[in-house]
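Below is one structure, written out as structure tokens, with a few remarks after it.
Every protein chain except one is present and positioned as in the full complex.
Now for chain A:
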Amino acid sequence: MTGRGDITAATTPAVSPGLGADDLRTLYRYMLLQRQAEDRIVKLYRQGAVVGACFTGYGHEAIAVGAAYALGPHDVVSTLHRDLGARLVLGMPLRYYFANFLGRAGSPTRGREGNLHIGGLGPRILLHIDHIGASIPVAAGAALGFAVRQEPRVVMAFFGEGTLATGEFHEGANLAAVLRLPLVLVCWNNQFAYSTPVEREVVGPLVDRMAGYGIASCAVDGNDVLAVYDAARRAVDRAREGQGPSFLECRTMRIRGHSEADDASYVPQALIDEWRRRDPVERFDQRLIETQALTAEQAADLRAAVLAEVDDAQAWAEASPAPDPSELGRGVYCEDRPWP
């Protein structure tokens, strides 16, 4: 993680405990990066350059960035298709994002996967698991690994509210609770799982369900990056201190379709309009300017710098070749290596 800044700096009023002005600008930059990269990828999809399905985390930036920013330098994440910002916070080059969407040889999956199905990047970004319920036991297992080795490391898993309807979520959450594993469950409750509203997935508030697991939980405004950060920070601290798993319900709204092929006509327009007014990136932009953490000029400069980063990442990906068909059967197994 970079850009933590000096939290003792007195020149800027602290907006959030533990965060200085540098942190706030860094959070904002990651959110902008996710937003602008995804805007660009949607354009490429509409041009036909991105094949298959196209998913974004539009409106989820505060959750992805705010929660991941609460992690320490050795903690790991389990991330999904709406969590580009979290991967960026943990150091994934933006170039990989474009290369993976474009199915290029230079992507970390070498074209074997699309979208943001990127994982296994170094030791901190776990395997992407698209059957989302299945990602929870795996995240719990990574936390188990840290517990076995008595390393003070934490795993943070991101997922949507529909995941709570799956059996594997239950098995993973229950296991984490029983074994008191250092796991932070970050749920983006964006109110719709594809076309199914949350009340057809589970009955009652999500946070209430966690009491049954013996998992500490709280609900936060998922469009407020500092609220997400604060809640995540407390959960990460609890996990690191051996107090077991926590669950954050980050309330937001999926203001686009499930994928870009989905017009989301099943969502009432008033609901979309209401949540568009709470856009997490614009809200944070205004807040930084109001609190003088950022001048309007600095914000404009930052947006220009981020745009240049997006241009560079796209150009790099486009320069990468398509995978050669001879690659097809390679890499199904890992190569043997000496043991013990």
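Throughout what follows, contacts are C-beta pairs under 8 Å (C-beta built on N, C-alpha and C of every residue); 3 or more make two chains touch, one makes a residue touch a chain; residues count from 1.
FYI, contacts and distances are computed from a predicted model.
Novice: What name does the UniProt record list for the absent chain among "Alpha-ketoacid dehydrogenase subunit beta", "Oxidoreductase", "ABC transporter permease" or "Monovalent cation/H+ antiporter subunit D"?
Specialist: "Alpha-ketoacid dehydrogenase subunit beta"
Novice: Hey, which of A:Gln36, A:Thr56 or A:Thr109 is the one touching the hidden chain?
Specialist: The one listed residue touching the chain not shown is A:Thr109.
Novice: Sort through A:Ala134, A:Leu271 or A:Ile289 and give me the one touching the missing partner chain.
Specialist: Per the contact definition at the top, the residue touching the missing chain is A:Ala134.
Novice: Out of A:Asp22, A:Glu171, A:Asp237 or A:Glu282, which residue would touch the omitted chain in the full complex?
Specialist: The missing chain is touched by A:Glu171.
Novice: Just to verify: which one of A:Ala142, A:Leu206 or A:Ala227 makes contact with the chain not shown?
Specialist: Checking each option in A:Ala142, A:Leu206 or A:Ala227, the one touching the absent chain turns out to be A:Ala142.
Novice: Identify the residues of chain A touching the omitted chain, counting contacts across the whole complex.
Specialist: Chain A touches the chain not shown through residues 76, 108-110, 112-113, 117, 119-120, 123, 126-131, 134, 136-150, 155, 167-168, 171-172, 174-175, 178-179, 331-337, 339-340.
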